[in-house]
Every structure is written in structure tokens, then in C-alpha cells.
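What you see is the complex with one protein chain gone and the rest in place.
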Amino acid sequence: MASPLFRWLLLFLFCLALVLASPFLPWLAAFPQGWTLPLADVLNTWALPVFDILQGPGRALAAGLDLPLRGLRAALEWLPWPALAGIVVLLALRASGWQLAVVAIIAQAGIVAGGYWPQAMNTLAIVLMSLPPAVLIGFALGAAAHRWPRIEPATVAALDVMQTLPAFAYLIPLLILFGFGPAPGLVAGVVFAVPPMVRNTILGLARVPAEVVEAAQMCGATSGQLFWLAKVPAARSQLLVGVNQTVMASLSMVIIVAVIGGFNDIGWEVLSAMRGAELGRSLMSGLVIVAMAILLDRITLGFASPGRTTILGQKKFRIAFGAFVIAGVVTRLILPEVTFLPDALGRNLARSIDATLMDFVVATGPFFAALRDGLNYGLMLPLRIGLLGAATPTVWGFTLMPWMIAAYAIVFAGGAFILWRRTPTLAIAILFVGLALATGITRFPWPGVVAMALVAAWASGGPRLFAMTSGALGLIIFGGLWAAFTQSAYLTALAVVLCVLIGGALGLLAAENDRASAILRPINDALQTMPQFVFLIPALMLFRVGEFTALIAIMLYAIVPPMRYVEHGLRNVSPALVEAAVQMGATRSQLLWQVKLPLARPVIRLGINQTIMAAISMLVIAALVGTRDLGQQVFIALGKADLGLGLVAGFAIALLALIADRLLRD
Amino acid sequence: MTRLTSLPTTTGRALLAGIAVLSALPSQAAELGAADETIQMAMLEWTGNNISTQIAGRILEKAGYKVEYVTAGNFPQFSGLSDGTLDASVEIWMMNVGDVYPKALESGLIENIGTLGLRSREGWIYTKATAEACPGLPDWHALMEPACVAALATPDTLPNGRFLDYPADWGARSANMLADNAMPYTAIPAGSEGAMVAELRAAAAGNTPLLMTFWEPHFVLADVEVGWVDMPPCDQANLERCIVPPPVDKVVWAGMKDKWPAAYGILTDFRMDTDQQQQMMLAVSEKGESLQAVADKWIAENEAVWRPWVDANVK
């Protein structure tokens, strides 16, 4: 095969030829509907009978899960909240210390004041119930992958799919298998929460120092003793980190699967508030989730940290714990009906938030409308339908003359020609950008996109990635999802570029300025833990239904990784190297551009990778504000109870995320 | 707000009672059935439904049943109703049930026990600012004027005007009607009910033009003033290409009739008055009263309405 550069140049010429030919061959621009295969139908005819067979065991499992779940829920509901809150504070004290205990008090007071205590407890019940199976399954899978390294790659790939497959895509199979009620949510929570446990188990076991293992072997350990008495205890803190991440993953999934209903949990609150576009209610229930996430995270992390010193000894803890439980039980027996919960406080607060938002929308409406229209005309439209599509009298107010096209071509070709000598990679990139801007991302001839994706996959991932990419593209093309796919690609690409630019700049600022860092950190935390539905409401009110709002919604979530990773990468450049550069007389900006940024490159690259994953994972949620992408297909499938279409679209999204991850990994 | 008073509430109530009496006549008094087992009532995402459900539940309790209210998603509820995890859902709007409902109905696992009796309406609505930009509204011809189209146009839809449609998974009746009448509008699917409500609220507050498809009664119409377009002609027989007022029905698990015969009868007779429901919605979402309190109050004040349902069905 020719040199990589030459290969890409050939590919460019191929694409150029396709673009030039597409006015005459319409099947090049859009994949013809007649060529698709009824993948979804095939899936339906084959999968439905399978699900019918599995339904029996599935329902039995659901019934088995239902009872303890209801028991736990009833117990949490029955105990007066001050007793439970006291126990949480105790746990915080024991896990970490006074600081966390104060956080626990404030957070729980907030939950009670907002009026969401029962819902929070119902959510907690599902999360707690999902924990033991997720941890056990995850540990067993991780241990198996550790024991038989041969199965590890397959395990990791399966885990990636489990984590990237949008929950809405498997809602229908879940409902078929487990029926209506909390069981499907529980199962989805387990499915989603298993991967982090597996990963941490593999990591923890692999990280046990070789000498510890050898020492145990030399003490005459049998393989069972080696595993249970040496490896597992030595990997304890990593395993506990796994438990922590399992809790968090389960929580985030339980929130989403609440869409099924049946348990009156906090996720349900967020979703039904979203339905009514009630920002106040949705923001408050979102904050409840943030509070729960923080508490669950810090408490489990506290128990996981290896050098934990506690101010509350085992014995005192037990006594206090028992005291709270007894006090709670006694109170409840004496006063069986009193809830001790405030009634209207939260509702009033929510209403005033709504009113404030409306005032804000009215006051800033013209400004945001101008912003939206400017970006729409100037950036999104040309990206989507290309200069050739946008330069029309109705959009930009003029018609494209042949000389304009010629000038455009000359500018890009000339730029590429000049750069060719010094940085040929950049030159080729410019050529591709020029071509894509001319046709628009969604109207780029599909054989060109397929060829580019396959060449890139082969070049960076070898046969395996090539096979995976072919599979994903086949699913998309023949599943009739090409148009939805180009929409997704366009939205994702735009969101990622903007996030990297804006988030990167903010991360840079945060790395250089402690105050900026302190301000950005809690914002990042909230953006990441707050259910995304909450942000949709203000975005919709300011920007209306449409792509732009979807873009904003995606960006609000995907902007966190670039901020985090850029700051982290820059701040963790070895101080010795920084000192050396300062010693050599580097100015602050030289230090940044020539020393820190190049050194932080691997971390920043990881951040970009995470940005793409985050953007793709938001496609489904963004569909709630009206898009035409793969995420929307998932919802359409949900409405039609079309299991096949849902799975095809869901897997297309999952595979896209996987491929993007693998392409950028090395 | 004018709609609320358009039909005096007393008249409404009288009418409702009349319907109740009429519908009570043919139903047979029956056994309670498995009264010690709890009846699971679906509570969907919106306030109106919650009020209807709470009231229906209270009536069943008066008849001697145990009732539990279970939150349920609009699509997933049919899965629950099919296998008896949910027993009844008393307010289902038939224009956004996707293909899930017909499939479930076909399977014979659920049963439609008739209308809830709400006075429903579906069609195209517009904000006040739209009326200024398109003089001649509510006549649909006003929407054809270039100035009106331009006022509603956005970058996504140029050169057409923008029409905010139902989410893609609720079907495309409006889009078809626009096409059938050669109207220069592009239908933008909203993605979710929340998106429609959010945009409507924002457009009303910001006084911007907006044309969209919608239905009533809906709680947001209690806050927002809108006009209804006099719809262009369509073939009433072709439900894919024509908008007619959507049925609002009650659906129960198919086993209900045998397990709780009296409850089945009560729910079949159960009707809800549109104006009363609107006022209760307002009380909950604007005055901050709790759902339970509102429902209790209705039960206390309307014994004349619900007592006949109970008496006619319980032996």
C-alpha cells in the first residue's frame, strides 16, 4: 500500500470525483430508500419469539426482585426521616469526618425542604437493591477476565456496548422481559452499573504488586488462597472504588429508566416536570439528585480510601446507629401518621423559580433570538447543507456565481498547495474541510464517508476496528438510517468542535488562575450530575425547538470533559520541567504554548475523546427537543413499540461511540 | 381564560350528572370481587390525569376497594395494563399513544371501557403576536399570506414558515394536512410534550409569533392565551391526514371485569367534567394546593355525582 499521505490524497480525489458527479447521480448524495434492508423487521421476527421464551424466567426474576425491593422501600418510607437522616450523617462521619457530616446535614435538609424526601428514598431503595447484584456480577466477570486473559478484550468490548447503548433503546425489550414496574429499572441499573465494577476488578487484580503475589506463592498458597487471601484483599481499595462507581452508575441509570414509572422516584419527578416544562420543579428535583449523588459518592469513596482515619470508632458508630434506629421505630409506633415533612414549601419555591425564568426569557428574548439566528445562518446551516446549499437568495440573499465557486476552490487548493511542503497532513485536512464545507456534512456523498471511515479504521485500528466499522456502517446504511446518521454526525461534530474550543479555553483559564478554577469546579460537577432534562427547559424557552437547542443541550454536557482534562493536564505537568523552562527564560505564554501544552497533550487528547463520547451519549436526550438524528429514531421506535428499530438505532449509536473512542485512543 | 367560563360550571355539573344517570341505567349491580386485593391505578405524567385518577380511586375506595396509585409512563403503562401489574388508567389521550396501544388492544389483554367524557379539542393554535402578523386569523387562509409566512419563517425552514408539530413518534397528521393544502410551512417535530409547552410559554411571554398543533384541555392553556385556527378542509374519514377531536378514554386490564366486577362497572360509568378538571388543575399548579387535597374536596362536594355510580354497581 502507498504511503499514508498518498493514500489520503487518493481518497480526497475519490471524494472530489463523487461530489462532482453527484448532481448527475442523485443516489450519491442521499442513500436511496429502495436499497435498504428490513433489518428492524428481521430483528423483530427473530427477536420477539426469543423474548417470548425468555419472558417466563424474566417475569419470575422480576417477581423475585419485587418483593425485597418493596420491603426496602416500605422500610425507608416507614422510618421517620430524621432517623434516616441521622444514620446518613453517622455514615458520613464514619466515612470521612465532620466536613462531610455537615454536607450531609445540609443536603438532606434541602431534600426535605424541597418536599422530595419520599421520592429520594424510593430512588435510594432501587440503587441499594441494584448494588449487590451489580457488584457480585461485576466482580465475578472481572475475576474471570483476570483469570483467563484471553476473554478480556471481548469482555471490555461488551462492557463498552453496555455503557454506550442508550437506555431508551432497550426499554422495550426490558418491558417485554420484566414487565411494568420497578424491575426493569432495577435490571437496567444493574446492566449499566456492572461495567465499572468489572473494570475496577480487572484493574485492581492486575495492579496487585507481583511481589505480593510471589510472596504468597512462596508461602505455599494454593490458587484459591492466593486469590482470596492475597490478591483480593490487596486489591481492596480499587475494588471499593469499583463499588463507588457502581453506585454512581446505578443512580444515573435509575433516573433515566424512571420514564417507565411505577415507583414514584425522583427520576419520575424530573421527567414529569420536563413534560410540563416546569423549570422550578425540575431544577429542584435535579438538585435533589445532585445532593444524593454527592452524598453517595463521598460516603462510598470515604470508605474506599486506603488511609482512612475515622473520628467515629466502630463501637460508638454501632451504638449511635442502633440509637437512631430505635428512636425512629419508637417514634413511628407512637405517631404512626405524622410525616414530619413540610408541605407547601417546595412547591412555592418551584413556582417562584418558574416566574423568574419567564421574566428572564422575556427580558433577554431578543438577544438570544439574535444569537440563535446569527449562529444558525452563519454556522450551522452552511455546515449542514454546505455553501452550495446556503448561498441561495432565500438563505443568504444571493445566488452562487461560477466565479465564486472558482474562487472558493482556488483559496482551498492554493492553501493546501502552500502547506503541502511543510505539513502535508494539514494540507490534506484543509482539502477535506474545503470539500465538506462546500457540500455540507449531511450532503457529502455517502460512499466518500464510508471510504474515509474505513480507511481511518484500518489505519489506526487494524482489521478488528475495520470489521467493527464495517459492521456499524452496514447497520446504519442498510437499516435505512443514513439521513439520521449524517444529522447525528453533523450535530456531534459541531458540538465537539465548539466544546473543545470553549471548554478548552475555560480549562486553560482554570489551569492558570485559581479563582477561575474554584468557580468552574462546582459548575462542572453540577453539569455532570444534574439530569440533562433539567437544562432542556430553559434552552427550549430561549432557543425554541430545533437543532440549535439540541446543540446547546449536547454542549452543556459535553463541555465538561475538555474543561476538566485541559485543566488537569496543564496542572499536572511535572514541576521540574516547568522550573527548567522558567530557568531557561521562558515567558508565561512560551511556557504555556511550548512546554505545558505539548506535555499535556496525551491528557488533552483523552479529554477530546471523552468529549466525543459525551456528545454521542447526549444524542438521545437531545432528541427530546426535536432533532432528526439517531436519537430521534430511538424515540420513534419507543412510540411504535418497535423493538427492532430501537435496537438498530441504539446499536448504531453505541457502535459510533465505540469506534470514535478506538479511533482516537492511539 | 375565557374558555373556562364559557360553560357555566353548574350547567356542566348538571350535564355530567345527567350523563351519569343515563350511563348508570344499563349497568348491572355486581359483586365487589377480590376487594381485599389492591387495585393499581396508573398515574401518568400530567396534572389533569392525576386529578382524574385520584378522584376515580377515591370513588372506588368509597365502594369498599383498596387502591394504590402507581406512576406510569405513557407508553410503558400499556405493558403494565396488559399483564395486570396496572389495573386501570382512566384518562388516556388517544392522539399520542403511538402504535403501542393498538398493538396491546389487538392482543386482547387490555380493554377500552369508553370515554371519560372530557370535552376535547385538537387543532392548530397561535399566540397573540401571530394574530398581529397574520391579520385575518383564525381563518386558515390568513396563514397563506407571504407576510405571515415570513413572520413565522426561521433559518431551519426557509423559505417556508415554521410549524411546530407533535413529536415525531405521535404521527404526522399536521404535516400531511399542510402538504394537502399546499401551505408553505415546514413541520418541525417537537421531540416531546415538554418541548411544546416550553416553547409555547416562552412565545407567549416574549410575545413572538408561533404556530403549532395542540389539544385541550391542557394545563398550560390555563396560563397562556392562544387562538385556534379554523382548520383547512380535510377528509374526515382518513385519520392519517385529518385532525378530529381526540377521544379521551379509560382503559383497563382485561381481567378486571372478572376480578373486581363492581369496580369495573364504576369505572365504566365514571365521567369527568372538563371545567371542573380545569379549575382543579389551576388550583394545583397555580395556587399550590396538593393533589390529594383537591381530590378530597371534589369528593366531599360532589357526592351527588359519584354516589349513583357506586350505588348502581355495588350489590
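Labels for the chains are A and B, by order of writing; each one numbers its residues from 1.
The rule is short, and it goes like this: contacts are C-beta pairs under 8 Å (C-beta built on N, C-alpha and C of every residue); 3 or more make two chains touch, one makes a residue touch a chain.
Note that contacts and distances are computed from a predicted model.
The complex appears with one chain absent; UniProt names that chain "Quaternary amine transport ATP-binding protein" among the candidates "Rieske domain-containing protein", "cytochrome-c oxidase", "Ring-1,2-phenylacetyl-CoA epoxidase subunit PaaA" or "Quaternary amine transport ATP-binding protein". Within the full complex, the chain left out of the display contacts the shown chains A.
Across A:211, A:337 or A:514, the residue that sits in touch with the chain not pictured is A:211. Screening A:165, A:234 or A:375 against the full complex identifies A:234 as the residue touching the chain left out.
When you scan A:225, A:310 or A:517 for touch with the missing chain, the hit is A:225. Take subunit A: the residues that touch the chain left off the picture are 209, 211-212, 214-222, 225, 229-230, 233-234, 236, 306-307.
To be clear about the criterion, only the chains that are shown with their structure count from here on.
In this assembly, the C-alpha centroid of subunit A lies 34 Å from the C-alpha centroid of subunit B.
Across the interface of their complex, subunit B is touched by residues 59, 171, 175-176, 179-181, 259-264, 268, 271-272, 274-277, 343-344, 347-348, 351, 358, 361-362, 365, 369, 373, 376-377, 380-381, 394-395, 533, 536-537, 540-542, 544-547, 623-628, 632, 635-636, 638-642 of subunit A. Contacts from subunit B toward subunit A in the complex involve residues 42-43, 45-47, 70-73, 75-77, 79-81, 83, 85-86, 98-100, 103, 154-156, 158-159, 164, 167-170, 188-199, 201-203, 205-208, 219-220, 285-286, 288, 290.
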